[in-house]
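Missing here: one protein chain of the complex. Every other protein chain is in place.
Going in written order, the chains are labelled A, B and C, and every chain counts its residues from 1.
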Amino acid sequence: MEFNVADMIEWFNKANEKIQENKAYLTSLDQPIGDGDHGINMARGFQEVAGKLSENDYTDISAILKEVAMTLLAKVGGASGPLYGTVFLKMSMTLKGRDVVDGTAFTKGLEDALAGVKQRGKAETGEKTLVDVWQAVVEYFQAGNITADGLVEVAARAKERTKDMVATKGRAAYFKEKSKGHIDPGSASSYLVFEALADVMKEKH
Amino acid sequence: MEFNVADMIEWFNKANEKIQENKAYLTSLDQPIGDGDHGINMARGFQEVAGKLSENDYTDISAILKEVAMTLLAKVGGASGPLYGTVFLKMSMTLKGRDVVDGTAFTKGLEDALAGVKQRGKAETGEKTLVDVWQAVVEYFQAGNITADGLVEVAARAKERTKDMVATKGRAAYFKEKSKGHIDPGSASSYLVFEALADVMKEKH
Amino acid sequence: MKKIINDPNQVVQDMVDGLVAAFPKTMKKVEGTLVIARSDAPVSNKVGLVSGGGSGHEPAHAGYVGKGMLDAAVCGEVFTSPTPDQVFEAIKAVDGGAGVFLVIKNYTGDVLNFEMAAELAEAEGIQVEKVVVNDDVAVEDSSFTTGRRGIAGTVFVHKIAGAKAESGASLEEVKAVAEKVVGNVRSMGMALTPCIVPAAGEPSFKLDNDEMEIGIGIHGEPGINRTQIDSADAIATALTEKVLEDHDFSGEVAVMINGLGATPEMELFIVNKKVQEILADKGISVYKTFVGEYMTSLEMAGCSVSLLKLDDELKELLDAESGAPAFRM
Partner (left out) sequence: MKKIINDPNQVVQDMVDGLVAAFPKTMKKVEGTLVIARSDAPVSNKVGLVSGGGSGHEPAHAGYVGKGMLDAAVCGEVFTSPTPDQVFEAIKAVDGGAGVFLVIKNYTGDVLNFEMAAELAEAEGIQVEKVVVNDDVAVEDSSFTTGRRGIAGTVFVHKIAGAKAESGASLEEVKAVAEKVVGNVRSMGMALTPCIVPAAGEPSFKLDNDEMEIGIGIHGEPGINRTQIDSADAIATALTEKVLEDHDFSGEVAVMINGLGATPEMELFIVNKKVQEILADKGISVYKTFVGEYMTSLEMAGCSVSLLKLDDELKELLDAESGAPAFRM
């Protein structure tokens, strides 16, 4: 795989579309075990991201990622704002100065993003957060042999697995055992982000 | 007609029964054009009246009426408390020292009661208040030839007539034209008081 | 009916006990009554200020008992004016020899019961004066009918007459300033939902999901006009325009944006934004603004807007210290 500046922009445009389409769904996931704003938060943030990316010219992947990160940080709020902000800020730092990235570089970017969000959220896998989806995706990239369908499958499975977990981080943790049986909203939005990435990969063929 | 102490007590016991039975009905009349408490107010007051009358011995009609008046004054509240209080206080004053009353004396008592309540409420007939029922009943007594059925009929008709009136006194006055089409709650409770009186008259036969 | 209560018929008793327990240094219950008085009542040689009415308007009226405001509040049953004996107890409890002043909201029940109490007090040699507050412009003003209702503007009367009495003014002077406030205060309210009297258990009227009532009172009664729900700006404009039409407010005013019980404070501030814009447009300058729940109607959702035209005397009295828990300056 190989991504250029246009691909990266396409990634976030597609992510935005998917998040807008799933705004109500993400919010509904956040109602039984949270405060019912995850879709609203993410939609507000990604809307702004798409706007920002369309306004400016970019020659550098890292600059795009930084724009995404700062926009999410300033617009999403809640827990997901700083977490998604951290994710893309870390990727931006790792991919500094590049106008094109290959699989290896992208994998390194994802690894650093995961490490960053774990540190920021003081979360590990199995705590029923978006970390679960990012961890699965990082491991998939690390294994090599990356396909669009494979990526979607891995992300979807990771998202579904959060359903049976007991939350120990974020608002859902207040519900302890009762948090079981509900998909984690942040995992669902992260799934959409990777589904968007897979769409871009597919289009490149 | 002729009433003794036992008849008077019977009057208020029956009035209490009817008011308790019609508590929800009186309140429902007070909802569209008032504040929905008339049944609650009257039931609280008459309950206490019945209790008071059963606790003490009376040899004097005026003492009974005064007990009723003071109890209603202290327990009903709202507009109807002072109005019903005034009615029975005035009757008590007119019938002072009597252990039995005939039609003439009772008519005088009703007249003074009506005058008192008009003065207290600054109300005339036609203003859609309990004055309308009391006025009709006083006129019926003044005409002589008093029967239980006649009394009920007169009071019922007067109550019904308030339905088409536009209120100019009490809370219903805030609704102006819109107060039309609803029976006045105070007229409905006064009707019950006279229905109770008619029941006592009937039993004496 | 969803309420945090024990017995629907005991709510006023329980509330009075809970209120006095909350502010034992400020207020006390007059034993055997539902009257709440200043803890140091009667204050000798001070005019005693008494108000009250049905309960369900909290913090009115008992929350306004305290130094510089009310000397006593009489708590009737929910939305039912208190009885003359109770009002009489309040008068006796606060009579410090300089007379007692009654602040009555204009409802037939309140007027009748307070008047009878005044007669009882005068018969015992206590000097009593009164003012009847009728600030609600939703209701037509007419001397042939019951006249206008007293609503949230009443709180300004409590505050200003209370400060006047605290300053050592005579009964006549307290009456004069109270009448000045009544002459210069106007209010209008609206509601999105009805409320439920505990003893009734049912709302007194129904509103569809897209309806609101304009010109609402504070006793759960229906309003004067039922319309489609409109924006906060439109609501604020409707209420404020009606208030402004009714009186000359040029100069300086105090503003009260009052919540009826269930309206989030956020919404009251949104209303306030527009009210202030309207006043600024008209060149009316705002001396002080009050936003919050001052005169409620149980858990009714809605609000009222009150304006009080000020002069130097009223400003000074409005600013004076108050020890009432629900009205600190």
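The criterion applied here is as follows: contacts are C-beta pairs under 8 Å (C-beta built on N, C-alpha and C of every residue); 3 or more make two chains touch, one makes a residue touch a chain.
None of these values were measured; they are calculated from a predicted model.
Participant: Of the chains you can see, which ones touch the chain that is left out?
Facilitator: A, C
Participant: With the full complex in mind, choose from C:N184, C:N272 or C:S306 the residue touching the hidden chain.
Facilitator: Considering all chains, including the one not shown, the answer is C:N272.
Participant: Going by the contact rule already stated, which one of C:P42, C:G56 or C:P84 would touch the omitted chain in the full complex?
Facilitator: Within the whole complex, the residue contacting the unshown chain is C:G56.
Participant: If you put the missing chain back, which residues of chain C would it touch?
Facilitator: Spelled out for chain C, the touching residues are 2-6, 11, 14-19, 21-23, 55-56, 58-59, 63, 192-193, 209, 212, 229, 231-233, 235, 257, 261-274, 276, 289-293, 296, 298-299, 301-303, 325-326, 328-329.
Participant: What chain A residues would touch the chain not displayed?
Facilitator: 27, 31-32, 34-37, 40-41, 44, 73-83, 85, 120-121, 168-171, 173-176
Heads up, the rule we're going with is that only the chains that are shown with their structure count from here on.
Participant: For this assembly, give the contact graph shape among line, ring, star, complete and other.
Facilitator: other
Participant: Based on the averaged CA atom positions, which chain is farthest from chain C?
Facilitator: It is A whose centre lies farthest from that of chain C.
Participant: What's the distance between the Cα centroids of chain A and chain C, rounded to whole Å?
Facilitator: 54
Participant: Centre to centre, by mean C-alpha position, how many angstrom separate chain A and chain B?
Facilitator: Roughly 75 Å, centre to centre.
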